[in-house]
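Here it is: the structure, laid out below.
Note that one protein chain is taken out, while the other chains of the complex remain in position.
Every chain is named by a letter (A and B) in the order it is written, and numbering of its residues begins at 1.
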Amino acid sequence: MSVWDLFSWVLLISGSIFSMIGGFGIVRLPEFYSRMHGAGITDTMGAGLIVAGLMCQSGLSLTTLKLVAILFFLLITSPSSCHALARSAMEHSFMPGVDLYPSRRTESKLPVREEKGTESA
Amino acid sequence: MSFLIDFSILAFLVITAVTIARLRDLWAAIMFTGIYSFLCASWMLILDAPDVAFTEAAVGAGISTVLMLGTLKLTGNRVPQCKRVRIMPLGLVITTGLILGYGTLDMPHFADPQAPIHLYPSPSFVERALHDMHGLPNIVTSILASYRGYDTLGETTVVLTAGIAVMLILRRDKTSSGDSVGKDSAGKGATK
Partner (left out) sequence: MKTFPIIRIITKILIPYILLFAFYVQFHGDYGPGGGFQAGVILASALILYGLVFGLHAVQRVAPPRTIEKMMALGVILYAGTGFLTMFLGGHFLDYEMLEHDWLADYGVPAGQHLGIFLVECGVGITVTAVMTMIFYLFAGRRRVA
């Protein structure tokens, strides 16, 4: 197996691992804004590494140029859609739950804000 | 290996469909409809139909989701819980599904060259297309636009009729201000 083949294997597998981590994060993280981090990882690291692995597989050809265009498009649109989502939530006063798990002090200086819930805003 | 991919996509389709039916929150149901369209587009790509796949992706996962979210402005956000379990519609749907499933046992295998669809009216569309079209490689477009062009005229007229129907139903009220979208067409529709 050539070096390019091995390299593409590494990239594809790590891209899949990142996608799984992102998916796991979307499901298990407690709050809306933290879940956006999971979505961001899937969009950029997961998709980007997989497309890079496919580029190594196809060598130097027209397919590689098309994959470069696809990667460019993905890297522009996915993070901006995450940004649009998060920014729209902020505009509708859906604040991040900063103090989600208050520590067990007897007197807490910070106001304990409970999570605004998952009801649609 | 491809069996695993086929099976997982089809399983996700079933799970998504059941989830859409069971959700009470319409916003989430619309998002799941977008996911369903995306899975359908992937499935069509696996079946070697890229034309249909990206039409489905653009229409289903893109435009259709936007239109349904626009409709959500008009209706509420939730569907009330249905109190009783209805046995008869459930039984009817299950029976119809089983009959359809039994009917598919008779269908030919996918990409079978002896299937009737490839033999009737003649097996030569695929053979003749390259020569008749003077070298155009896309056989799907040549069948759609040339061998069966009259059907595509009917399809385009159906799309136009759907647009006219939506215009007639959703015309704007006369009391609203601003640029009226449907007023002219409502006038035209009334005088026809």
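The rule we apply is simple: contacts are C-beta pairs under 8 Å (C-beta built on N, C-alpha and C of every residue); 3 or more make two chains touch, one makes a residue touch a chain.
Keep in mind it's a predicted model, so treat the numbers as computed, not measured.
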item: Contact list for the unshown chain, restricted to visible chains; value: A, B
item: Sole residue of B:Phe3, B:Tyr102 or B:Tyr150 that reaches the chain not shown, by the stated touch rule; value: B:Tyr150
item: For chain A, residues in touch with the removed chain; value: 73, 76-77, 80, 83-84, 87-88, 91
item: Positions on chain B contacted by the hidden chain, ascending; value: 50-51, 54-55, 58-59, 62-63, 66-67, 70-71, 73-76, 132-134, 136-138, 140-142, 144-146, 149-150, 152-153, 156-157, 159-160, 162-164, 166-167, 170-172, 176, 178-179, 181-182, 184-185
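Just so it is clear, only the chains that are shown with their structure count from here on.
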item: Whole-Å gap separating chain A and chain B, where each centre is the average of the chain's CA atoms; value: 30
